[in-house]
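All protein chains but one are shown at their positions in the complex.
The block that comes next holds chain A.
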Amino acid sequence: MAFVIEVALLVVVLGLIWRYLGAYLVAVYEGHLHFLDWIERPVLRLLGIQRDAEQSWKRYLRSLLVFSVVSLVITYLLLALQGHLPLNPEHLPGVTPALAFNTAVSFVTNTNWQNYSGGVTMSYLSQMVALAVQNFVSASVGVAVAIAVIRGFARKRSGTLGNFWIDTLRGIIYVLLPVSIVMTLVFVWQGAPQTLLGPAHIHNVLNGVHQTILRGPVASQEVIKQLGTNGGGFFNANSAHPFENPTGFTNFLQIVLLLSVPVALTYTFGKMVGNVREGVAVLMAMIILFAGTFAFSLAAEKGGNPAIRAAGITSTRGNMVGKESRFGVDNSVLFNIASTQTSTGSVNSSADSYTPIGGMGMLAGMMYDEISPGGIGSGMYTMLIFAVLTVFIGGLMVGRTPEYVKKKIQRTEIIWASVGVLVMPITVLVFTAITVAIPAGRAAILNHGPHGFSEILYAFTSMGNNNGSAFAGLSSNTAYFNIVGAIVMLIGRFGIIIPVLALAGSLAAKEEVPVSAGTFLTATPMFTGLLVGVILLVGALNFFPAVALGPIAEAVLHGRFF
């Protein structure tokens, strides 16, 4: 019963966030707000940028790529050299080159795949300056791209999409940082540590237990990890760790944080293209996919764990293997689904220990391209690619020239949209196939059989979608996984950003077409339904054979789906 109230509360809170954060984002990126001019003006002067400077899509993209490469180099150096740098109370050595490369790529691409165990690999300086800074930056870059793409739809006969530097800066100072400053204190109040004191050594006289309790500046990193849909935990256990996610209330807040910006961007989109209902139509498609997947996974996890049943334990609680007592099954599944349907990838329970179909729900969220509601910014721009494809397919069926939010969809748009949709599945499937075929790949598996295949499929799906969650039994801190994984993450990030900015540039230059009797209206439930259909169809055509070999084969083997 409490859980039903919690879900209802989540819907209400997200509704308010959708309306008000959505409108706030419009004001931030259209330059209507000036209360932080005292930060913005000096920074822009330092960068040598006029406040009204605009960039074409190519310049926007070039700035983004240069900035990402520089971020990558700085992050790599900080990690590799942490042994010589301050704020290292555990005296940890520098991170090895392959792992530092993988981690730098992982955080710059907003993936936060972690081939290391946070608490015992990263110094406080690395956590704060290398990793948490990228949590802010990669998130703000994601929103900037989404805004640039929305401008592409909103502008008429324009050669520009905004300014990358200004958008990235505003996202951080107006949105990500203020929320983080306040929420960090809420997390500390609930029990997340925020200290530089180093590990605590405990001796409990009651049971004779000695413990070394790792701590650090956890809360400040935790909030941006969720808000920026990053997902890289301070500790290996991620949001299952009581210091990262101390209570049922923080668990709720973490879910709200990671859904907030992706959901709000649909309002921002509607507002900026001149019809909020266009945003509602897209949001409804996201909600349908989210709710369906959640119900699917929850039903499976409620059914219990076959190994535990075989050992003679019958429980009405569902599968508690790898789940925390304070969350139980309901809140564990809700968290993990929210985290895999956005590109967050943090987990509050072990994904690898989920039932086959429960784990398949998490995989599915990533396989339909992280759009329900998707990662911060990336969910919105990927969803718009699907919207373009949907009007195209709809147009083919009835023989009309497709239009979307008053823009004609023509050859150039369809080419870029197709590239944007195909890059991810091709990358994921090709690298999964290569990896299961070679010994270096198979050696990393913990659980053999179909579940082992799922571990590898899950890893590449997660990296290719910049999610970062894992069937963590896979021992992926090897040269092969570090380097190949980094390549997959780079393709997953920039392989979509490049075509989507090209698409936006082409749209921005176009004239607006007036709505006529022949226009296929997109602010309608009919469009929402078609959009969901196209997403499911594309996802199923790409991934059904792979899923059949993993989770479905596993479920068939022990003769039980739910």
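Assume a contact is a pair of C-beta atoms (placed from the backbone, for glycine too) under 8 Å apart; a residue touches a chain by one contact, two chains touch by 3 or more; residues count from 1.
Keep in mind that, in the parts below, contacts and distances are computed from a predicted model.
A.B. asks: Just by its UniProt name, which of "Aspartyl/glutamyl-tRNA(Asn/Gln) amidotransferase subunit B", "NADH-quinone oxidoreductase subunit M", "Potassium-transporting ATPase subunit C" or "DNA repair protein RecO" is the chain not shown in this complex?
C.D. replies: The chain we cannot see is, by its UniProt record, "Potassium-transporting ATPase subunit C".
A.B. asks: In the complete assembly, which of A:E278, A:E324 or A:E370 touches the absent chain?
C.D. replies: Checking the options A:E278, A:E324 or A:E370, the one contacting the hidden chain is A:E324.
A.B. asks: Among A:P193, A:G231, A:P262 or A:P425, which one touches the chain that has been omitted from the display?
C.D. replies: For the chain that is not drawn, the touching residue is A:P193.
A.B. asks: Using the document's definition of touch, tell me which of A:S349, A:N482 or A:N542 contacts the absent chain.
C.D. replies: Going through A:S349, A:N482 or A:N542 one by one, A:S349 is the residue touching the chain not shown.
A.B. asks: Identify the residue among A:L99, A:M122 or A:L214 that touches the chain left out of the display.
C.D. replies: Considering all chains, including the one not shown, the answer is A:L214.
A.B. asks: Since one chain isn't shown, list which residues of chain A touch it in the complete complex.
C.D. replies: So the residues of chain A touching the missing chain come out as 2, 5-6, 9, 43, 46-49, 62-63, 66-67, 69-71, 74, 117, 119-120, 128-130, 132-133, 136-137, 165, 168-169, 172, 177, 180-181, 184-185, 188-197, 200, 202, 204-207, 209, 211-215, 217, 219-221, 235-238, 240-243, 246-249, 251-252, 305-308, 310-313, 315, 317, 319-328, 331-332, 347-350, 352-356, 446-447, 449, 451, 471-473, 554, 557-558.
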